[in-house]
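Provided herewith is a single structure, encoded as structure tokens, for subsequent inquiry.
As you look at this complex, bear in mind that one protein chain is not there, while each of the others sits in place.
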Amino acid sequence: MPASISSKVRTPIVLVNFKTYLESTGENALRLAKVCEKVSLETKLCVCVAPQFVDIARVAGEVSIPVFSQHIDPVSAGSFTGHVLPESIKEAGAIGTLVNHSERRLKLADIDGVITRAHETNLITVVCSNNALVSVAAASLKPDMIAVEPPELIGTGIPVSKAKPEVVSGTVDLVKRVNRDVVILCGAGITRGEDAAAALRLGTEGVLVASGIVKAKDPYAALIEFAEAMLK
Amino acid sequence: MPASISSKVRTPIVLVNFKTYLESTGENALRLAKVCEKVSLETKLCVCVAPQFVDIARVAGEVSIPVFSQHIDPVSAGSFTGHVLPESIKEAGAIGTLVNHSERRLKLADIDGVITRAHETNLITVVCSNNALVSVAAASLKPDMIAVEPPELIGTGIPVSKAKPEVVSGTVDLVKRVNRDVVILCGAGITRGEDAAAALRLGTEGVLVASGIVKAKDPYAALIEFAEAMLK
Amino acid sequence: MPASISSKVRTPIVLVNFKTYLESTGENALRLAKVCEKVSLETKLCVCVAPQFVDIARVAGEVSIPVFSQHIDPVSAGSFTGHVLPESIKEAGAIGTLVNHSERRLKLADIDGVITRAHETNLITVVCSNNALVSVAAASLKPDMIAVEPPELIGTGIPVSKAKPEVVSGTVDLVKRVNRDVVILCGAGITRGEDAAAALRLGTEGVLVASGIVKAKDPYAALIEFAEAMLK
Partner (left out) sequence: MPASISSKVRTPIVLVNFKTYLESTGENALRLAKVCEKVSLETKLCVCVAPQFVDIARVAGEVSIPVFSQHIDPVSAGSFTGHVLPESIKEAGAIGTLVNHSERRLKLADIDGVITRAHETNLITVVCSNNALVSVAAASLKPDMIAVEPPELIGTGIPVSKAKPEVVSGTVDLVKRVNRDVVILCGAGITRGEDAAAALRLGTEGVLVASGIVKAKDPYAALIEFAEAMLK
């Protein structure tokens, strides 16, 4: 992992995507981020959060763990009403951003544009992909991290690390050949510590989770389970 | 103007779109919003601001004037990574949102969806349109306001109220026939008080401005000029 | 119905959308169009067909019934690789086009642009909408026809005329208030003659159908059933 990233996150990583759940909007976003911070401080697991745009500044202002945006646009300062300027989330305290999540797919040239703008603004990029080949294509664009997620498993509770281990290990194999520096995460259906541990055994350095934590009855307990499974 | 709107804004309105200019991002957004508030308090002109998503909470927390979002998505709480949930900007303190700005055009069915969601969350909608006929189509969907802006004049400094007065008065005529309650604004190229006053004479109840204020050498002086011209 | 339309189609109309079914691609498109023509000649029902772009020229060259495109782009001649130039489908023999089908939704300003370009090239426009309010918005843009189709019923076999008659009659009521000239069709789930007859009783002048005909065991028999129910 290059120094530009290792100064901000450490592996293994759990990146919690807050999506647009009410359980992780506004006051709830802050509360959940504090739970993530608590687990991070207690266990030393690197727990990162990706709240909605509106909540980034407040979350980043009140917790010490890394905060990501869920998306940025490939734009520079100017006339781009309703777009997300990389500088805006940087100034709000985010250290990086998801890119091309399956719920917010981008054109190929725009992924390249986003990564370029993220480098200019010193933001870490986590590019999402849907299979091993697309992961390699994404890795060619020199992002900091890749998160492979078969879209058909997202939100199902069927963990990618069990249902499609070959997508995960195939991504690791192929991506490492073209870009050894990129950190590989996987996601989709991950709700249990054992799913996350299985992801690490397949060669990833962490997981991207959403409902598994956000909608857990007890997010603290769920994250502690992740920490115990991933750090042992 | 229905009570649902008149309790929050009063006409004439100057709605300042912060777009993604650096002069209106982060700390600068707050500073500019305070200038807008100052003019509003001194002159009684209703000055509203539309900062970037990330800046809404802080701006709304520190100024007393109405705050709008630049966009919301037609989604409910759920799995919509990278989207703007209406509830999120409401909780952050916005009272409404721009919809379908020429730099963030929406599909017709999504404009309907956004207006429906905005009503559910008690947000004021300002739907942007590019000509009189599109304004009527937009007005049919029962938004609170329409802002007609010929895209080719946006950012030019050539005011729509001078260059294309027939687009403005045509919009007023046609829209009032199908929806008497809707508040009509116009925009594009408006930088001087006299342009804004001309817009009112053409039958609108306010203006949508961006670079004319955000990039003015002295935004305070520029807004005072608007106030003097619009309130006399 | 204005003369510009009545010279090309007559009501009641059955407009068969070929979508991208294999049963209506290439040779199969031609065969199905000939079945539609046969029923039209035998029963005097106005049966129109909307094959894929690639098949328009051949279908229009070999049948005498009206041929529609499934989509056109709001572009003029120029640098628009991969777009559908209105002039191209006109020259190929189409007399009109679907616009904004639920499987090919357009931005509001682009619907206006498409209708403008269609008028310039003398093409009939059939704008699809998803509910009564959106139908009114679409009708404001002065298309020749509106086809209201609740997307959740498309392809289900549950006919809109039974499941959501209020969407159909509401569209008829509201649209006729703003645009008396527009021809109103409805669609979604229509597979039986009685569904089509019910649509006429609700005030429409025809139906938009797809799988109900294309995937029928015997498209000829299915269309004859439509003709008998709609013409009695």
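A, B and C are the chain letters, set down in written order, and residue numbers restart from 1 in every chain.
Here, a residue touches a chain if its C-beta (ideal position, glycine included) is under 8 Å from a C-beta of that chain, and two chains touch if they have at least 3 such contacts.
Keep in mind it's a predicted model, so treat the numbers as computed, not measured.
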Message: As a test of the contact rule: which chains in view would the missing one touch?
response: A, C
- prompt: Which is it among C:Val9, C:Val63, C:Ile89 or C:Val168 that touches the chain not included here?
  reply: C:Ile89
- prompt: For the chain left off this view, which of C:Ala33, C:Cys48 or C:Ala210 is in contact with it?
  reply: C:Ala210
Task: Pick out the residues on subunit A that sit against the missing chain.
output: 100, 102, 105-112, 129-131, 133-134, 136-138, 140-142, 178
Message: Even though one chain is hidden, which residues of subunit C still touch it in the full complex?
response: 17, 19-22, 25-27, 52-58, 70-71, 75, 77-85, 87-89, 91-92, 98, 101-104, 154-155, 210-211
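Simple rule for what comes next: only the chains that are shown with their structure count from here on.
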Task: Name the graph shape formed by the protein chains and their touching pairs; answer line, ring, star, complete or other.
output: line
- request: Pick same or different for copies subunit A and subunit B, depending on whether their interface residues overlap by over half.
  value: same
- prompt: Between subunit B and subunit C, what is the gap in Å from one C-alpha centre to the other?
  reply: 37
- line: For the pair subunit A and subunit B, the C-alpha centroid-to-centroid distance in angstrom is 34
Query: Can you list the subunit B residues in contact with two or more other chains?
result: 102
